[in-house]
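The complex appears here without one of its protein chains, the remainder shown in place.
Chain naming follows the written order as A and B, and within any one chain the residues start at number 1.
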Amino acid sequence: MEARPSHSRAPDWAPWALLLPSLLVMLVAFVLPVGMLLARAFTQPEPGWQNFVLLWERPVYLQVLWNTVLISAAATPVALLLGYPVAHAMAHGSARTRRLLTFLVLVPFWTSLLVRSFATVILLQRRGPLNTLLMNIGLIDAPLPLIYNLTGVLLGAVQTLLPFVIFPLYSSMKRIDPSLVPAALTMGAGPVRAFLRVYLPLSLPGLMAGATFVFISMLGYFVIPALLGGPRQTMVGQLIQDQISQLGSWGVAGALSFILLAITAILLSVLNKLVGLKAVAR
Amino acid sequence: MRPWRALRVLVCTLVAIYLLAPLVVVLIISFSSAAFLRFPPPGYSWRWYANLLNDPAWMDAVGVSLRVLVPAALASTALGTASAVALVRGRMLGAGVIGAFLMAPMVVPSIITAAGLYIIYRGLGLNGTLTGMVIGHIIITLPYVFATVASALRSLDPRLEAAAATLGASPVTAFRRITLPLLAPAVLSSLLFAMVLSFDELIISLFVGSARLRTVPVQIWSNIRGDFDPTVAAIASLCFLVALTALALEALLRRRNGDRE
Partner (left out) sequence: MTGSLTRPTRRRLLGTAAALGAATLPQPSLAQPSRTQSLRGTTLVFASWGGAYQEAQKICYCDPFSAETGARVVQDGPMNTARFRTMIESGTPDWDVADITINTLFSGAQENMFEKIDTSIVDTSRIAPQFVHEYGIGCIAWSYNLAFNTKTFPAGRRPTGWADLFDTRKFPGKRTMLNQPVANLEAALMADGVKPADLYPLDVERALKKIDSIKPQTIFWTTNSQSQQLFVDEEVSVGIILNGRAYDASKKGADIGIAWDGNIQSVDYLVVPRGSRHKNAAMQLINTMTKAENQSKLANMIAYAPTNPAAFANIDPALAPWLSTSPENSSRGFVINAEWWRQNERRMMERWAAWKLA
């Protein structure tokens, strides 16, 4: 490369010129707005820590924050358990399997979350298709309560989160030599042991990246708990929306956003330390 | 190994059903003859689709959505592609940090972005305007375009450009003649995805829109909250249809491009 004649090099400022418009848009329409909202936490209704004190003193708010963390934490293993075999089939199955599954997993990515949640409400309601089916084949006698509770939120959320676990897992797994596990087997390890000792550790970066993405995406969820959850599944996104549109308390909304973003940032930096974001960014 | 493979097939099938069932259910119920979301429908009709066409609110919403998504997707594709080229090919100091920064709107909950935009728009008088909406949608779609194009660029062999350069092409010419054509499918598919994302965006539109400027998702949202009739199922089915067509198109682009990840 260094042998390249100097006249064919692009000028040093060229990349900056290409980047400048995006940076400007991001500064004006993203950094500034988010900053203004966060600043309200410390300035409204008057300068100081009052909004954080208020959050601390009202157990209800802390409860919602805690609920949000718990619900996100509950969704993560479900998404991982369902996503892992799918990613495995994509990484080591035939080309046709991979194409089929890729298409399938992209479906929630391309279809609106709102519309899917609405569809899920119909699917899970008391007299909905799922309950009807389960009753007709005799698995249950009375309809199961599948919505307006935690089950509803998890079933609604996990389907939208699956791509976020499957793709990082897949990109980890496709780098794993598929002959490793059979090799371990021939050396006398049982299949479970072989998987736990050989395969799982190698897929760990994808697993952790997927888990982190699922967790932080879910922290900000708003539509799904609103449509599929009950009062106990109120999440912080709804609370922020309520604070703004119902009470006009921009200060409290700012403080809640601040905490939400802080959790997100901490998790991302932990992930970065552990596996490096570059390995994950696709 | 056999039971494990069977388990894998089972889980994959379950996931497939899980992901597709809502789409199928909504499609069926959109043809219901009943005024409520009853399953199975007591009879079938086109009435909810007719309802969509006859209600100016829905047609207005489609119009607003299109007027937002076209400029927003074009702008974010241009911005995202330019940034990807700069960061991947530019050998800049701090490219990693800048890249992470451009991806930030993906991890910041959109309710926070939306509330923030609402605040600054209030000062600028941009709430309830098309311009305000378009800017918000650019922010939401930019990270996806950037990520798609950047990863496509990374997988292109830089030696192709170098080879062109040694044959006397200027870097700009080399880029235009060699890299850009190879990049085109990725750019196109990110444009498509940006359009779909913009079409689906709810929260920003909810905050910065108004009763006179409502996108399709906002109209769906207010309908779900206010109305439980199958009209929403009809529009939802149409949304699915559009999204799946776009997805199939994208898959085609990808395949023509050698099925690269």
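To be clear about the criterion, a residue touches a chain if its C-beta (ideal position, glycine included) is under 8 Å from a C-beta of that chain, and two chains touch if they have at least 3 such contacts.
Quantities reported herein were computed from a predicted structural model and do not represent experimental measurements.
S.K.: Out of A:24, A:60 or A:180, which is the one that touches the chain we can't see?
M.R.: A:60
S.K.: Specify the residue from the set B:57, B:124 or B:180 that touches the hidden chain.
M.R.: Going through B:57, B:124 or B:180 one by one, B:57 is the residue touching the chain not shown.
S.K.: Just name the one of B:35, B:53 or B:180 that touches the chain not displayed here.
M.R.: Answering carefully, the residue with contact to the hidden chain is B:35.
S.K.: What subunit B residues would touch the chain not displayed?
M.R.: Here the touching residues of subunit B are 34-38, 42, 56-57, 60, 122, 128, 210-212, 222-223, 225-229.
S.K.: List the subunit A residues touching the unshown chain?
M.R.: These residues touch the chain not displayed: 58-60, 63-64, 125-128, 145, 148, 230-232, 234, 244-248.
Here is the rule we go by: only the chains that are shown with their structure count from here on.
S.K.: Go ahead and note the Å separation of the Cα centroids belonging to subunit A and subunit B.
M.R.: 17
S.K.: Subunit A touches which residues of subunit B in the complex?
M.R.: Residues 1, 4, 7-9, 11-12, 14-16, 18-23, 25-26, 29, 37-40, 79-80, 82-83, 85-87, 89-92, 96, 98-105, 107-113, 115-120, 135-136, 138-139, 142, 146-147, 151, 162, 165-166, 168-172, 174, 193, 196, 199-200, 202-203, 217, 220-221, 224, 232-233, 236, 239-240, 243-244, 246-247, 250-251, 259, 261 of subunit B touch subunit A in their complex.
S.K.: Using the touch definition up top, name the residues of subunit A that touch subunit B in the complex.
M.R.: 1, 4, 7-10, 14-16, 18-19, 21-23, 25-26, 29-30, 32-37, 40, 82-83, 85-86, 88-89, 99, 101-108, 110-116, 118-123, 125, 127-130, 132, 159, 162, 171, 185, 191, 216-217, 219-223, 227, 237, 240-241, 244, 250, 253, 257, 260-261, 264, 268, 277-278, 281-282
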